[in-house]
Structures are given as structure tokens and as C-alpha cells.
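Every protein chain of the complex appears in place save one, which is left out.
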């Protein structure tokens, strides 16, 4: 469970986010929208402890991220799969190794999870690229590898920042379906996106809440979509 | 004028693009679509000499890019504004300096173009970020800075690779409008995108050809959109 | 404590964390090369230091710690002045023994010149006094000369062994200089490895970000870099040291003119001395990289 309690954030200038409260229940499905530069990425970073709130509390499993040690944050992140907006990889490792990286970092044996890995790669349509290196991927392929990496550890929470920004409609639908399926298995999902058609398409498949950041505040959207 | 004559390209494995012929007339407006990994980015790179065709000819103003020296390619690029899919900047220079970079590289005086610069920044909605540094920008803001940089030199051709991948609907419309306006001023525009709603929205504003890369070939789409 | 554990883990190796750092790169080569070059220079400086030290010791031993006083005077005066000189010597600090030579000894000294049959008693041969300096005190030869002039005007100090003293000082100075450059070289290497580690860390900023994102702890990341750099420095220094030792061993040593720097190099167990260079380099690299890595990781929070 992730709780935000009167959270504010500022990069140094004025406040970007103010007085934001939200409880993300385990197993819930959220979309996060808002204009470019509204603070969607910032909001997600607060949720996985990459940024620390300048006011209020962000609690992961009840613990304020500001009181967590660096090691504790690292451990908490192993339960949160993140698909960053601008995904980066270890360019000297193959796609398969990059997807398996979270296991390796956690000291777990990647060979056990071999079947999961292959299945995941095939779901995102990259089985044929498993031995390619990240610099050889197209923009959409990178996003899909990042998604596979985020999902690999079977985390409790999946935070995806514009996961379909460079991906065509059919593939977007596939990816949405994967996330819905994971949500049905009990995982919490939050997707930041500006792609309203994707939000609309999801309505048939899952009970999703649509949040909107505008003017520093978090609003519940939905009816108007 | 950019001409592709039976162009093929391969990264070393099988052919990614085969037997592609196309003449891009000055002042024309093209969209380029196709599934993720089809070769849209590769296609654009062939058009500005970042990649050289493995078969056939790509001619810029009648000259085969494969026969051009490195300096000639550099000079040709000053007439082609590129918005890359994953835009990069000089992180130690401000947004304004990054946008003015093409002028500086060409040895021209940036102060002359000051008015253009400010107008351009305001059009892409980044006047308030003119002194920010690129690492402080959001994903969508980066794309808009990249667009402003591509347009700054007032190039003959603008090649934009997913320029609205991370940008909300309203801003996308603004950017489309900017590109249409530039096209009306006689500039050639080609936009690679998977965003079909944007292509549809353009129909009212401009006479655009929609190209589609599928199965290594270039097809003319359009009626089915 | 923690560092010890880490140093041990370093030797055992952790293939997991190893792979996450890009394998090559110019900073890595730079580290290896810098270590090698500095180790090579250090080897030379060490050899020079050891050789000049050895030389200083040998020359110091050869300083016979003795001088001769020669008293020439008309027959009757000779005995008187000899006694006076001996009295002066007795009260001079820094003198262990002063002994007049007897006739046989004087004859032996003159033999190469005049043969054994010299009638020494009949000739106006000067009286010689053999003076042995105390090894711990420093004899003031100029003061002694003045005092002797007053008491025994026919006395001349033959300072025959003194010319070597500045040479001993020179050798000691050379040893000091080489030791100084050894310290400078080590310091420079430490600084360079630290800077190279910093450079590698900032060049691999995105690697660190990726690792952070998937839940890697600082220690895991630091370890990967530290291990890489320590092994590079160790390897580079080992190669440089071996090259340096070969170069020192190959230095033409002309035994014929056996002397000063002609025996530049190590002797016997001394050859083990340069082996400390790569070990030192490894320790320096370990400490420098670990410091750099943890600092960088903290600032990249």
C-alpha cells in the first residue's frame, strides 16, 4: 500500500505539487494524466522514493520514505516495478540480461526464472530481439523491454510512465492487456499517460480510476473521458 | 528535394528496408507510420545521411549521400532540421542556448536571431524554461525543445520522429499547427508517428501524404485512416 | 572491519556484480596504464634508493675514521713536539686513541720508496702519530689544527681519508631524493587512480541510475566498481613492476670499473622489495575507488 498524505514537492522554485493526498490500495488500477510538465513523472518518482516529498508524507507499507535509509529504499524498490519515461539500460548486456537484471541485483538465480523471461519477452513481442543489445533497439522496443524488466521481479506495484508513448496502437493494446492481467493477479498498477484513447479502451477491461494533475493539485477525472 | 531510388538498408542481419523509392518534393507534407520496429527511424536517418543506404541511392539535392564527404554531409544537415525520437542536448547549456546551437555551429551570430528564438520558445510553450538546463525538463518539454532546435535554422526540410510521443493532446495540436504553418511557408515536412488521431486531425489543415512502412516496403496509406 | 570484509570479497570475486559494470572503456585502460607507468618509475626510484643507500653504507664503513699527524722538526725538538702534540690530542674531544709509530712501523711505511734497508735512525725522518677517531663523536679537524700549530709548530695533519666524506653525504642525499620521488610517485598514482575512478563513475552515471532503479544497494554498486578498479590497478602495477625489474636487471653493470652506480639494482632478498609496489598500488586503488564510489553514490541520491 502506498499512501500520500498532504504531499508537496518543489524542485527549488515554486511548488510543483501541493497538498496531494491519495491512498493507493493494493490491487487497484490507476491512470495518471495531465498536461506536459504538470508533474506526472515527479509524482511517480515520489511514489518509489526516487524523490522525497518536501512537505507531507509518502508512506510505503506504512513507512515514511523520508525516514528510510538508502538501503531500505533500495529494498522497497524491489517490490515496485518502474517503467521510466526515458528508459535506460546496461548497454553492454543483452536484452534478456537486462530484463533479468532485477533478479541478479537481488542476488537471485536468473536461470530459475528462465521460463518467465521467455514468456514475458514473447508477450511484448521481443523474442527475436532477446540477444540484441539495447542501442540496437527502436524507440518502441526500448519501452517494451523496460516494461518487461519492471514486471520481471513480479513486483507488488507497477508504475509505468508513458509506457506506450512510442508504440503503435496494436502493440499498445497488447501491453494494456498484459497490465490488466497482472492487475487481475492482484498487482497494483499505475500508468501515467497522455493517451486518452488508451484510457478509453481500458474501460471495457478493468475498473480504473483516472487521476489528473492540474494546477499543482490531484483531481479525480473519469466521467468526462 | 530528397530522392530515394530503390533504397535498401540492413543493420547486418536481414534487410530491414527493401526496394524503397520515393521523391519528396519541396514543400510537401508527409506522415510516416508503421508498427514499432518497422524502420521509421531508420528511414529518417537515411534521409539526412546519418545512415547510408546498403543498396540503391539516397540523393540530397541530387547528390548520392554515399558519395558525399563527411563535411558535405555536415553542411547538408544545416538545411535539414531533425527532431530525433530520443532527443539529446548539451546538458551544460541552457534551453535557449541549446535551441540556438545550430546557429552557433554554423558560425552565425545568435543575437541576430534573438527575436525568432523567443517567438519559437513561446510557441512550444517553454518561454518560462528558457534558462533551465535540459536535465531539468520533463519528457514532453524535451521533445518541444528538440522541435524548436530543429526549426531554429529555418531549414528547408523538417524531419520529426515521434515529436508528440510524450505530449498531451492540446500541445500536440499546437505543434502540428506550427509544422503546418512552416509547411505553408514552403518547407518540406515529414513526421514519423504512430499517433493516428494526429494524422486524422491534420486532414483539415494540410494536404498530407501518409506513408506506411510494413514488411520492409513503403506503402501509400491514406484512404483507410 | 567492513573494508576488510570487502577486501576479502574482492579476492574471492563476485561474478554477479562484476558483469553490471561495462567491461572496457578508456578510463579503465587509463587506470591500468597509469598504474603500470607509475610502478615502472617507482621501481627505478626504489632501485636508485636502495643502491645509493647501500653505497652510502659501504663508503661510510670505508671511511677509516683515522688520520695521521706528521711532525717534522730538528732532531732535539722532535721528541718534545711529539709529546706536546700527544698532550693536545689527549684533551681533544672525538679522539679515541693517539699513538706514535715506532721505527719499524715508519720503516714499513717508507719501504716502497726507499727499500727495507733505510737507516731510519740516521735520517731526519718525521715522527708519525696515528690518530683513531671515536666513531660516535665528530672530530673538529680545523680546531685541532689550530691548537697543534700553537703547541707543536712542526705538526701537519694528513687528512687523507676525509675526501670521501662528501661522497657519503652525496650518496645519502641521492637515497633521500629517490625516496622522495618514490613518495611523490605513489601520491601521484593515488590521485590519478582516484580521479580515474571518479571519471569512470560519472561516465557510467546511467549505469548507476539503472542499477538504482532495479533496487541495487550502494554497496553492490560500489563493490562492482571498486573490484574492477582495484584489479586494474593491481594488474597494471604488477606489469609495470615486472617491466621495471627487468629493466633494472638489464642495466649494464660494468663490474670492471666497479664503483658507484655501476651496481644499480637489488641484491638477494632485496628483489622482493619491488613486490610491495603492486600491493601498495592495489591498496591505494581500493581505498581511492571505494572513497570515490561511495561519495559519488551519495551525491547522486
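Lettered A, B and C in written order, each chain numbered from 1.
We take it that a contact is a pair of C-beta atoms (placed from the backbone, for glycine too) under 8 Å apart; a residue touches a chain by one contact, two chains touch by 3 or more.
Note that this is a predicted model, so its numbers are computed, not measured.
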{"item": "Shown chains that the omitted chain touches within the full complex", "value": "B, C"}
{"item": "Residue of B:92, B:200 or B:217 touching the missing chain in the full complex", "value": "B:92"}
{"item": "Full-complex contact with the absent chain, from C:192, C:224 or C:297", "value": "C:192"}
{"item": "Which residue of C:156, C:239 or C:300 touches the chain not shown here", "value": "C:156"}
{"item": "Residues in chain B touching the chain absent from view", "value": "50, 70-71, 74-78, 82, 84, 88-93, 97, 101-102, 104-107, 149, 153"}
{"item": "Chain C, residues in touch with the chain not shown (by the definition above)", "value": "25-27, 29-30, 33-34, 37-38, 40-41, 44, 48, 70, 72, 112-115, 117-118, 123-126, 156, 165-167, 169-171, 173-174, 177, 181, 184-185, 188, 191-192, 195-196, 198-199, 202-203, 257-262, 264"}
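As a convention for this text, only the chains that are shown with their structure count from here on.
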{"item": "Centrality ranking, top chain (CA atoms only)", "value": "A"}
{"item": "Taking each chain's C-alpha mean as its centre, the one farthest from chain C", "value": "B"}
{"item": "Centre-to-centre distance between chain C and chain B (centres being mean Cα positions), rounded to whole Å", "value": "68"}
